[in-house]
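One structure, pasted below without further comment.
Missing here: one protein chain of the complex. Every other protein chain is in place.
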Amino acid sequence: MELQRVVKFEAERDPEFVRWITQTVGGERIRHCLQCGLCSGSCPLSLYMDYTPRRLMHLSREGFKEEVLSSYTIWLCTCCYACMVECPKKINITHMMYALKTRAIREHFYPKRFAIPVLAREFSRMIRGSGRITESRLVMRVFFKTAAWRLLGFSKLGLQLMRTGRMRLGREKVEHRADIVTLLNAVDEMKKELAR
Amino acid sequence: MPDARNGGSAPAAKIGVYVCHCGTNIAGTVDVRALTEYAAGLPDVAVAREYRYMCSDPGQELIRRDIKDCGLNRIVVASCSPLMHEPTFRGALIQAGINPFLLQMVNIREHVSWVHTSKQEATTKAKDLVRAAVRRVRLHQPLEKRRVEINPSVLVVGGGIAGIHAALNIANSGKHVYLVERQPTIGGHMAYFDKTFPTLDCAACILTPKMTAVGSHRNITLWTYAEVAAVEGYVGNYKVKVRHKPRYILDDLCIGCQECVEACIYKEGRWADEFNFGLSKRKPIYLPFPQAVPQKVLIDPEACIEFKSHKCKKTCVEACGERKAIDFNQRESFDEIEVGSIIIATGFKTFDASRNVYYGYGKYKNVYTSLEIERLINASGPTGGEIVLSDGGKPKMVGIVHCVGSRDHNTNRWCSKVCCMYSLKLAHLIRERTGAEVYNFYIDMRTPGKGYEEFYDRLLDEGVHFVRGRVAEVTDWPVHPSEKGKLIIRAEDTLAGFVRRIPVDMVVLSVGLEPQADARDVRRLFNISCSEEGWFLERHPKLAPVSTFTDGVFIAGACQGPKDIPDSVAQAGAAAAEAMALADAKYVELEPYTAHVIDEACSGCKTCLTICPYTAISFVEETKTARVNEVLCKGCGTCVATCPSASIEQNMFEDQEIFEEVEGLLAYA
Partner (left out) sequence: MKYAYYPGCSLKGTGRAYEESLLAVLRVLDVEVEELRDWNCCGATTYMSFDELQSYALAARNLSMAKQAGHDLMAPCAACYLVLNKTQYYVRDYSWIGAIVEHALDAIDLPKDISAKVRHPLDILLNDVGLDSIRAKVVYPLRGLKVAPYYGCQLVRPYALFDSQRNPTSMDRVLEACGAQIVYYPVKTQCCGGSQKGTLPEVGLDLIRHLLAEAQRNGAEVISTVCPLCQFNLEAFEEQASNAHQFHFPVLYFTQLLAVAFGVPLTDAGFQRSFVSIKPILAQREIAYA
């Protein structure tokens, strides 16, 4: 029997995390959460989560950053808005999940070769480079960077897609590719300005 | 300075200015010492003092003494809002022997210290306001309050437990009460219940004695199936028009024997019985429920054949025989009554559960609202007190869902106060009658009243399951073999930390309370307000919960906000006491802020007649001038401003007084 002593001291709370989540888009009303559990009850993915959405909301507003950013919850969330539609306090839960996901990716709170952050990164890389996504190329890039052997399992599907003309191999791109880069850089620039 | 209007023959004004500290409430932001010194230097100010709490006895004593000793004839008090203490200071003037309307109050709390942070700005503003008041008060004239007599009769609108209790109280004191109820019987929502929490008293057993007392009381005129159509007048003198809806039964002749119902052409009921929420059927001629007061039947013209084809055999008339109580030609009729005060006790309605689509009300067969279950449980209900499923079987597992239509920004934000308690009551009754496993899904268990927490304790002992989690959905889609054929409730068990699916046979939705559907129209009839959510607005939520901003109109019970029976009865008693106090005072004094027409100047153009929102102005044919009824006049000033020949003046707001005040404000030097 492996015993573990768990008590949470105030020093373990991260006040910056609390400030950040209450100021993030959608987090303004997080203090209104009644902990009623309707979000978890409506969420189709909550069955798999280690911390249900409701629990995650409370952990977030109390500043338990480690638990929150290393939870499975933020990766399982598909941002389907089922929780928001029902929430009796009209809290923008979905947008907070986006914010937590972004922060977890940025601060590397995920296991090695984890598919979701790899997908996010490859997606953004492809957009920066071409302005549009070529699905087939994106899928292959992600698989190669995570679990290349799984591609074999998809070979039948891949052939079906090719047969029905649904797999484009040529690169989809916009004309003004430089514009996309300028656009994205301008955003980063302005973000830094505002942070100051 | 001589009084300008009297041509200089009036005594000179001797003004006393009193600046209140209000502890640190004013003194913390306004430099009261500087203000007092400034006031002392103003023209015609004989005395200027400051004090910590002017409204206190010593504070008022300052004023009284100065009036006697220094011969003051005008007073300015710079303190809080007149709404708080104008009567207090007027009282001091009366005690000192001068007319109370020779007072002007300056609000340096709500208007200055509460809205400024800079001491310098606040003090400057206070000085401006005091200077303006000093200039104005010189022109104040003595005025007398007018008295109106109070009619001791009372109108109670709504015959639920609150209306019944208020009516009995007042009737027992010897005054006459008109009780008007729009349903064909009194009793309100309480008549639907089987037992009441937390004592599990039988609702009908405690309600029906009061109902019959109302029905037989010699001081109560009971009008059911009637509504208030129009209200005119003012406190102590209301004229009310009541519309009687046609029952097609002659009230005085029907004895409630119900032989007509037996004899009706329709052998079986075919129309949804409203009292049982459609769970049973009734005939076109029916008694609303067995203990109805008055015990008289009524006919539904939409269902009765006679109204549609005029060819019915009319077996009902035959059965009524010599009594001849049925009258198919009855029309709606009106009564006009005069009362001194009105108590509105129109109650609530329940939340329409079909608005919460995910709970399946109206979609799945065994999803009921709490009121429907009350009828199933009630021995005089559609199933004789048997709690059964729609197919007649006995439920083995029942889920009770709290907070349906409450605490939800999507529907109603408020907590409906009674649902946790009645959900516990239903859990107890269902378990007792059927032995079923009962699950209560709640967010917080709200049991604040006397004996309520103890009731919860009792339920905990009885083996009812409590799951803390707001129900996300009720579905019939089985995922696990044990769920086949059941309704599955899906909710997160927040205390355990995971999502649960609980299959039940019957779902009870604990619906919240809402204002009546036509509350916003009814409130206009009586000239009162509604709060943002639609409940009738009380004068003060803590200190005046049963009076409204309209003198003489009181509210009681759930129409003021969701509440249980003890609180409704308490409020009804309170409203009755206020109505009785009004009646026993025999008269009420009206503020003299009224307008009056200067006959010599009036040109008879009649513009003011249509402008007055209180229809207080009439045209006098003999003099061809307008006249203001000072009792109806509310002092709004519209006619004063409108009159093209400036021939209407208003006490306390005469042109000169206003100009002086304005010039005082602008004369910063």
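Annotations
Each chain carries a letter (A and B) given by its place in the written order, and its residues are counted from 1.
As a convention for this text, contacts are C-beta pairs under 8 Å (C-beta built on N, C-alpha and C of every residue); 3 or more make two chains touch, one makes a residue touch a chain.
Keep in mind the model is a prediction, meaning the values are calculated, not measured.
Summary of contacts with the chain left out: across A:Phe17, A:Trp75 or A:Phe109, the touching residue is A:Trp75. Among A:Ser40, A:Ser60, A:Thr73 or A:Thr134, the one in contact with the hidden chain is A:Thr134. Residue-level contact of chain A with the missing chain is found at 25, 44-45, 48, 75-76, 78-82, 84-85, 94, 98-99, 101-102, 105, 115-116, 119-121, 123-124, 127, 131-136, 139, 142, 157, 160-161, 164-168, 172, 174-176, 179-180, 182-191, 194. Across the interface with the omitted chain, chain B contributes residues 357-358, 475, 477.
Everything that follows uses one rule, which is that only the chains that are shown with their structure count from here on.
Each chain gets one centre point, the mean of its Cα atoms, and the points for chain A and chain B are 51 Å apart.
The part of chain B that touches chain A in the complex is made up of residues 358, 403, 407-410, 443-444, 468-473, 490-494, 497-499. Those residues of chain A whose C-beta lies close enough to touch chain B in the complex are 34-42, 46-47, 52, 54-55, 86-90.
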